[in-house]
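So the structure is just underneath, and the comments pick up after that.
Some chains have been omitted; the remaining ones sit where they do in the full complex.
Labels A and B are assigned to the chains in the order they are written; within every chain, residues are numbered from 1.
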Amino acid sequence: MSSPAPRPASRFPVPELKDLPADIRERIVAVQEKSGFVPNVFLALAHRPAEFRAFFAYHDALMEKEGGLTKGEREMIVVATSGLNQCQYCVVAHGAILRIREKNPLIADQVATNFRKADITPRQRAMLEFAAKVALRAYEVGEADFAALRGHGFSDEDAWDIGAIAAFFALSNRMANLTDMRPNDEFYLMGRTPRK
Amino acid sequence: MSSPAPRPASRFPVPELKDLPADIRERIVAVQEKSGFVPNVFLALAHRPAEFRAFFAYHDALMEKEGGLTKGEREMIVVATSGLNQCQYCVVAHGAILRIREKNPLIADQVATNFRKADITPRQRAMLEFAAKVALRAYEVGEADFAALRGHGFSDEDAWDIGAIAAFFALSNRMANLTDMRPNDEFYLMGRTPRK
């Protein structure tokens, strides 16, 4: 039995590049030049330019800042919480980024399915426990959770970073599930062969 | 037994107005002049200026746009999903705004506790059912949920609005619980006496 035709990038209308405001078009073109394709999250969210701008400003503020977490660790938080939220787009797209950042072709599938069984350090495991609690039961987060992070050498600013990334992808995962956002075919194979 | 001292605005450092970037200070001063006080969400998030800017840009894009939902209905979505997420700051602060927008001193407590029992229209009830599903089980949202909204006269653009507001407050509620954000005392009494 043959598979059905792939879904479009979004269940909502997807704008053409030429119809977009210049700043959005430029951001998309820059991503395309760097990656070789336009990730569907850009096309799906461009349907709403004001929300697009805020979304990516927020994303960059959390994912590209300096701080106590490596870029790879930030992606671990994204992939682990997106797995718990059953968000296909974010698991596939950020899984690719995580593999590349960590130069580890196995890490994304491990973290997405069950971070407790991943080949990560105890410190990273504690980081993901905190992130998972923010993702699933943030109303129970309290002093004991911050203390547990401190026990692994995380500062309270690191705790903000961990929690804020989990919180931002609580939004992002819900937008992807709302819009039926489809991961681009390109992501699946990225970073799956170890770097030399 | 006397109550303990009230918590501060946030468990993280709260900046002084004079130390903030000009654009953030100006936004805060404008809110203060309009409302008579500075809601703690501005102080708590100003600890991270880049995140502050993105957060409020996103908020305004969803809550102040034109569209098929009234401003009161948008606040209903905020209050209902924040109740489900056990977010004290958002229930208290947006409850105040909801009472004012709807000129209804009872609506916020009704919607926050159990929207299924609130004095709202069947159309608004369907709107909140959709929002609650995005808040709690977005991975199950599908065509049948959009069809249910259409049956109440909502367009698919309205569905985006409903879902996106629920998604944005999934982020906001988690940030408030992460930072122990405290609702200002002023919110509790706002809008509790009917407008003449």
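Going forward, a residue touches a chain if its C-beta (ideal position, glycine included) is under 8 Å from a C-beta of that chain, and two chains touch if they have at least 3 such contacts.
Note that this is a predicted model, so its numbers are computed, not measured.
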item: Number of identical chains in the entire complex, 2 depicted; value: 6
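Rule of thumb we're sticking to: only the chains that are shown with their structure count from here on.
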item: Centre-of-Cα separation between chain B and chain A, whole angstrom; value: 24
item: Touching residues (chain side chain A, partner chain B) in the complex; value: 11-12, 47-48, 50-51, 53-55, 57-58, 60-62, 65, 85-87, 134-135, 138-139, 141, 146, 156, 159-160, 163-164, 166-168, 170-175, 177-179
